[in-house]
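Then we have chain A:
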Amino acid sequence: MSTLHVLSHSPFGDDRLTSCLRVIGAEDALLLSGDAAYALQPGTAPFNTLGTRGLKLFVLAEDAQARDLQTPDWAKAIDYPAFVELSIRYDKVNSWL
Partner candidate 1 sequence: MKVLTVGARAIELDKDGFLLELSDWSSEVASALAAAEDIELSPEHWEILELLRSFYSEFQLSPATRPLIKYTALKLGPDKGNSLHLNRLFKGTPAKLAAKLAGLPKPTNCL
Partner candidate 2 sequence: MPRSLLIISRQSPWSGPGAREALDIVLAGGAFDLPIGLLFLDDGVFQLAANQDARALQQKDLSANLQALPMFGVEDLFVCGDSAAERGLDPKALSLEEAQVLTVGEITALIDRYHQVITL
């Protein structure tokens, strides 16, 4: 069963992203919300890791915009209605609280 993993903590000084990337499956996707969007800060370790992983990766557009983060071509910026649609499309949502 596919899982949409949702992160909302900054990847700097927190290991949720690292841990999530270890256990994420081939059918799964990752959504960055809140401070987790900082993973798209160019030139950083989280950015480089995500860029080479070939994941299905989403970011909440408003969280990226607020933080002045450009969405790279290997990620997709989505709004809240699309977030809701995604949570339905995947069998379950795993929020890394």
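Candidate entries met the following condition: all candidates are chains of the complex that A comes from, given by their letters.
Observations, loosely collected:
Going forward, a contact is a pair of C-beta atoms (placed from the backbone, for glycine too) under 8 Å apart; a residue touches a chain by one contact, two chains touch by 3 or more; residues count from 1.
Quick caveat: nothing in here was measured; it's all calculated off a predicted structure.
Every option in 1 or 2 belongs to this complex, yet chain A touches just one of them, candidate 2.
Interface residues of chain A facing candidate 2 in the complex, by the touch rule stated above, are 1-3, 15, 19, 22-25, 27, 91-97.
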